[in-house]
Structure formats: structure tokens, C-alpha cells
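Of the protein chains in this complex, all but one are displayed in their positions.
A, B and C are the chain letters, set down in written order, and residue numbers restart from 1 in every chain.
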Amino acid sequence: MKQNSKYNNDILRVNISSLSLRNPTILASGFLGISQELFNKLYRYGVGAVVSKSISTQPMEGYKNPTVVSLGNGSYLNAVGLSNPGAESFSKEVISNKQVPLIISLVGSTDSDFLPMVKKFDHLNICGYEINLSCPHVTQMGMEVGDDPEMVNRIIKTVKSYSRKPLFVKVGVGNSDIIAVAQIAKDAGADGITAINTIRAMTIDIETSMPILSNRIGGLSGKPIKSIGIRCVYEISKKLKIPVIGCGGVFTWEDAVEFMLAGASAIQLGSVIGYEGIIAFSRITSGIKKYLERKGLKNAMELIGLAHKY
Amino acid sequence: MKQNSKYNNDILRVNISSLSLRNPTILASGFLGISQELFNKLYRYGVGAVVSKSISTQPMEGYKNPTVVSLGNGSYLNAVGLSNPGAESFSKEVISNKQVPLIISLVGSTDSDFLPMVKKFDHLNICGYEINLSCPHVTQMGMEVGDDPEMVNRIIKTVKSYSRKPLFVKVGVGNSDIIAVAQIAKDAGADGITAINTIRAMTIDIETSMPILSNRIGGLSGKPIKSIGIRCVYEISKKLKIPVIGCGGVFTWEDAVEFMLAGASAIQLGSVIGYEGIIAFSRITSGIKKYLERKGLKNAMELIGLAHKY
Amino acid sequence: MHINIDHIRIVNIDNIIEETPSIRTLIFRDKLSSNAHPGQFLMVWIPRVEELPLSVMISDKKMHAAITIRKGGFGSTALFNKKVGEIIGIRGPYGNHFTIIKNMKKALLIGGGTGLVPLMRLATKMNEFGINSTFVMGARSKTEVFFEKQANRFLKNTKHKVIVTTDDGSYGFKGSATDTLATIIKEEKFDRVYTCGPELMMKKVFALASEYSVSVEASLERYMKCGIGICGSCCVGEQLVCKEGTVFNEKDLRLMTEFGRIYRDKTGRKSHIVDYN
Partner (left out) sequence: MHINIDHIRIVNIDNIIEETPSIRTLIFRDKLSSNAHPGQFLMVWIPRVEELPLSVMISDKKMHAAITIRKGGFGSTALFNKKVGEIIGIRGPYGNHFTIIKNMKKALLIGGGTGLVPLMRLATKMNEFGINSTFVMGARSKTEVFFEKQANRFLKNTKHKVIVTTDDGSYGFKGSATDTLATIIKEEKFDRVYTCGPELMMKKVFALASEYSVSVEASLERYMKCGIGICGSCCVGEQLVCKEGTVFNEKDLRLMTEFGRIYRDKTGRKSHIVDYN
């Protein structure tokens, strides 16, 4: 793939499984994630890779508004309900993708949902998949699937049997042991783990006594979940020795470095975009670069899992 | 028990199982929780009830410092390691308790740990127990016990077989389904549920690449976990119809009201003390009172679970 | 105390104005909204029903603002049916806004339906800055005409014209608002054309203005979930209507291949914008 020279810094390049990214910042799924023109813009603005909105076999309307509530202090509660244009329509959206390292996030209820989707995307210019096993607020999808070990195994095997592109499994903190789910994913052939998704949470308006989200319960993202994400990345990467992509509350380059020290090969940005817009990618990337230079490190990958030593 | 007249407001009185508290604010376990003189002071300052530090059969040193790290924005990470003076010594501490509605928090590995402890406390002037099944950072205790349904059942039955005082079970967000654990507790005879404890998390210093806590992993408390706590209280109280004490990130009267609307009969305060000291109790109590008056409600209990309707 | 504009503020509906049988203006007290710039919008929470993006309408009452809602589907009808004394939640105001050019002399405002709302707020600015303006209001027929009187009142300190057009000719000029625009843009020189309304109308406005080399600002609508630039549902190509818009100028519009052509629905699927008349 062609690289934008301004963002070509070998010091920042990271390899995750068979992926090679010009820098470790990735757009998290569900943020700005349905328009190829936006993906192109993100790439111009310095993103290392992009994860699409989670795509299902059929288009999904998702929940009624309110679907996103700002809780202040860099955090959001959302129950979008996995609204997405569906695999057919979205594969047409990204058919024109040329240079953006694009990871397609997929969601479904059973293994049979995944094969038709992979078939629609695999021949396009995309660089991998992220299986969303951790959406905390849609029944029969995401987290409920992640809680079923046998299904996790079957889904991953199905995708891997068809595609040679790297497959990441996105896990979350919920009703099952996150390490156990990651272990199953690894055993089934996943190339990496993305941790973490949002955490089930809720907010009630005290004037009306009413839950604000139309779905009542949603997923918490942003600053509050960072230290939980750090812990999950640390435990998964240390115990399972599998590449991990860190996600959850990355707002600054310090957060990104902390995730990498914990064991992340790259980090995803989501909620920070609500505060700073997509400038966050280049700002965080250049912070990491300065840190690497100050520490005398030759490449960002030297950071990965440094904290495991202690 | 004698009441301090300044804090006698029938509008604020709440009943939880057989407990009757002058107001719904309770000191959370682990905060200021080892000195009877401090309990007396808290009562003078308006606390509704006090939960002691979690007590084990033997004294525990806990982990080395650092055991508490401030993460800013009203949040802490701690891995104190359940340090406590042990049941024998602590029962002597509280032998002089006269007027403080004191709930003893107990922690242990097996059901056989609990009976000797209950025997040491049951004849004292205490008003109930809270079983800590949710400490996220001590192996073989707390959360690991909470993940074992049969053990939870046995512990609760053991305590209930000896004591007629109300028993609350403190649950958390971790590796098991919180609703399932609460259900087991209810079925075993628990009088109420306290939700939630801290959530497993971690922080790494980026200059040294080292985890800060001596135990590396600890529990996240404070503002970040509030919306997760609200969700747990809502789900537990709605699905199980059992009294719930809300805990997690209560910093303002609005937070307290939100927890009660979600289904909490009372709320525990912890991390807020690090920001405001024990004045937080009276400040939050008087906020609740003004809210009740403005809404034309006769008693705080009218708030409990109002959000379930919507 | 600092107010976080992203937190829902509960407000009481103090007054309701019936504009047409299907359009009402709800007035409420809210300082932030009362200071909104013309073209900014609120996310309006109708508790346990919906949340809708709605332009901030002006209210004569100090510290008050308003929203003007057309009764349509589920959410808008619930809002339309709210009574005085009932409450709604609002967050915002969000988005950029219409801007005034230095030394501006003459402006043209053209819109239709509830697209008139942001133009009404803009009208008061024109009045304030002493800019003469022509305000073209399109409607299908007489019963759907609203805001005419208010527009005249808001513009009272300037030389102004309020022109109403109806498709069926039952009131004012017969024809569309853009028909009228086509006539007057030939005769008069405007510094800028401001438009909000059905996208195909705005597309014609943009085409006409471009033809006569007049600067344009158009306020777009797209399906919005977050209103704060994270979900991406409101995108027009690479632009986010909620954040980089809703107001776009001729330069933006020229680059927007989707303007007047493509609309994404709730799922994010694209469909072609068709004239719903």
C-alpha cells in the first residue's frame, strides 16, 4: 500500500501478526466508521489503521435515540445497538478503498453468519478482520456470543478456514473471564486480541427518574475504563503471549505508551475523538515519537510489554 | 440505639431488611474502617451506618506500599491486600460501640472461616454483616470465592445459621455474572446485596515502565465506576427483588439519588472521602433531603427503584 | 458553575405557539440556547420516546429559546403533543453557524418548512447588524405558511422584503421559492445567500447562486445519533454535519459529491435524495 510520506516514520512502524502499520494508532470500531471518504480523510490525518463499524449480515437500524450520552470527564455511554448498513451495502462502500489499512469489524450470532460476510470482503483491499465478541448491549450478539466458548471457537475457525487475512478478536469485561475467552480465541486460531470493548453501564436522569438511553443499558467508554483496559492487556499479553491491540480511554500519548508497556502492539482511539476530533491521531503519534527519542529507543515495538519484567 | 437529634429526619430514614437507618448514607468498607473512635466521629458527622474494613480470621498485613494510587478525576486504584487486625483484635476494638450502626465486613476463603468470626461479633452492639465476595485483588479471597457458587451458598448458610442479624453480600464486576452471584446469595438467605466493589485495574508508570502498585493489579474505585454500579444495582434490584445497597463513585447527592432511583435502598460512600473528607456524608444527606422536599416526597424510600417503571 | 453543554438539561415548556396545524413552537428557558448562533441546533430529548436534532428557534423572552417542530413520525409527533408545563431535555447548542461577511450590505435568506427556523435566528442578526435582506419563504399552500409575520418583525429595523411562495398559489407567489430566487438574483446583487430547507431546494439555490457568483451558506440535515462528532452517522462524504456543519459554504458544497444526491439512513446505507413533492 502507498504511504503518505509525512507519516512515514520507521521509528513508529509496528507489526502485529502479519500486519505492518506505519504507526500504532488505530481508529476504534463504531467511531466515524461507515464512510470510505472518512476513512481516506483519517488516513490523510495520520491514522495507522482503521476498524470499521461492526458489520452484520443484514442492515441493522439499531436502537432509537438517545443512543449516545456524554457522562463528562472524557466518557460516554452508548447503546447504538450495532446499527450498520449490513455486509452487502458496506462491501460496496469500501470497494474503492486504495490505501487505507482497513480492518473490517464483524458481528453475528452464529458461525453461519460470518462466512457469507467474509466472502463479501475478502477479495477487497482490506487488511484484516476484528470479530466483535464484546458488544455489551445487544442480545444474541457480541458479548452474549463471547460468553459461549463453543460458539467463539466455531466462529473463529469458520473465518480462518476461508480467509488468510489476520483475524483479531475483540473481548470485553463482562460476565465471563476475559482471559478465558481470549484463550479460546487463541486456541481457535485468532491472530490477535483487541481489548477492551465498552463496559455495561447505565445512567438515569434524576429529574424524570428515567433511564436516558432508549435501551436503558449501554456501554461505558473513555477515560474511566483506561485502567481496566491496561489490566486486561497486561494479563492477556502476559499470560497468553498473543499480540494484543489495546483499547479503552486512550486520550494522550502517555496513555498509548502505558498500553504498549502493558503489552499492546497498537492502540485504538475512540472516545478521544469526541473531545479533540481526528487530530488526536497525529497528536498522540508525535507524542509517542518524542517519547521514543527521549528514551533512546529505535522503534515503538521495543515498548511492547516492557512492564512484564517487573 | 440513641440518635443524634441533629440528624434525625424522618424524611431520610430508610429501612433495609430489618435495619432502620436515620439516613441512607453508609461508610464503605475499607475507608477509615478500623478505629472505634473514628466510627464515633463519623456518627457525630451524620453517617447513617458504618461498614468496617473487611475482617479475616487472622490479622493480615496486606501488600507492601504503594497500596493506593490516585488516578485523578475522583478515582483511586488500590491493592491494600485486605490488611486488617483480624477478628479477635477487631472484636475488642468495637466492644465499646454504643450508638454507631455498625456493619461488620467479613472476608474468608471457606465457610469454616466465617463461623468463628461471627461468634466473636454477634453478641456485640453491631447491626449486621457484609460478606465481601468481591475483593478483586487477593487470591483465594473475595472475588475468587464469589466465583464459586457452591462456596457462596455455604458461607451464607453458615452465617445465617448462627446469626439473626441481617446479612448483606457484596458483589462486584469481574469474571462471573454479577446477577447470577446475587441470585445465589439471595437463594442462600442473604438479606440484601451490596453492589459494587472495585473493578480489577492497573496503572503503569511510563518513566520506569513499572506497575505502581506493589501487587501490580488492584481495584478501581470512584467516579469512573459509578455508571457501572448504577447498572448493577438496577439489574439486581429489578430482576431479583432483593434490597440492594448501592456503592461505587457516589460523590454528590445527585449520584446518591440516581442510585436510589436505580433500586438502592441506601448508598455507600468511599472514594469521595479522599476529596472532601467525612463532611461528604452530611452534604450528600442534606442534598437528598432538599431533593425529596422539592419533589414533594415524604420519605427517601419512595425513591427506591423508581426508574424500574420506565 | 461551568455547564457541560453535552449534559442533558431538563427544561420546562413555558409556552407553545401554534404556527400551522402541524407546526408548533415550544418555548423554554435556557441561557445557553438563548445565546445560540443562527444555524446551531439542539439535541432534544423527549423522555423515553426519542432524541431529535432541532434547530434553535428564537424567543422574544429574555434567557429563553425555542424549538419549532413539524409533526411527522414518532418522535416529532410526541414532541408536538407536549403541553405547557411538561418537560423535555436538551443538550447543545451544537454545530457551526451562519456567518456574516464584513461590510455586508444585502443578504438573501431562502428556505422552506422547518428549514426556516435557523433563518429566523439569522434574521434577527441581520436586523442587529443593519443588513438589508430579502427573505424568501416557500410553502406548499396557504395553510402551511408560517413565520411570515415574525420575519417582518425581526427585520423591522432594516430595509427588508419577506416574500412568500406557495406551490399551489393559494398565498403569495405561485411556484417554488427557487423560482422566485431565479428572478430576483438576476435583478439584485446580494453579498450572500443563506439557505435551509429540503436538500433539493438548497441544491438549486446553490446552483443559481454559483451561476451569479454569489456566496452561499447552506445548513444541511443528516441522520444524527450523537450530535458531537463521534458516531459518523451524519457524514456527507468526509464531512460530519453535526460538527463541521451544519452550515457549509460554496467551497465545501462544491467538493461534496453527496450534497443534494446521497442521504444515509439510520443503518448508514446510502440512498438517493428524491424530490418528495
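By our rule, a residue touches a chain if its C-beta (ideal position, glycine included) is under 8 Å from a C-beta of that chain, and two chains touch if they have at least 3 such contacts.
Note that this is a predicted model, so its numbers are computed, not measured.
Counted over the whole complex, the shown chains touched by the missing one are B.
In the complete assembly, the contact with the undisplayed chain comes from B:K64, out of B:K64, B:K119 or B:K298.
Touching the missing chain, out of B:Y76, B:F168 or B:W253, is residue B:Y76. What subunit B contributes to its contact with the hidden chain is residues 30-35, 37-38, 40-41, 53, 59-62, 64-70, 72, 76, 78, 80, 83-86, 89-90, 93, 205, 207-208, 210-212, 214, 270-271, 273-274, 277.
By definition in this document, only the chains that are shown with their structure count from here on.
Centroids built from CA atoms put subunit B at 34 Å from subunit A. Centres computed as Cα averages put subunit B at a distance of 51 Å from subunit C. Along subunit B, residues 310 each make contact with two or more other chains.
The multi-chain contact residues of subunit C, meaning those touching 2 or more other chains, are 48.
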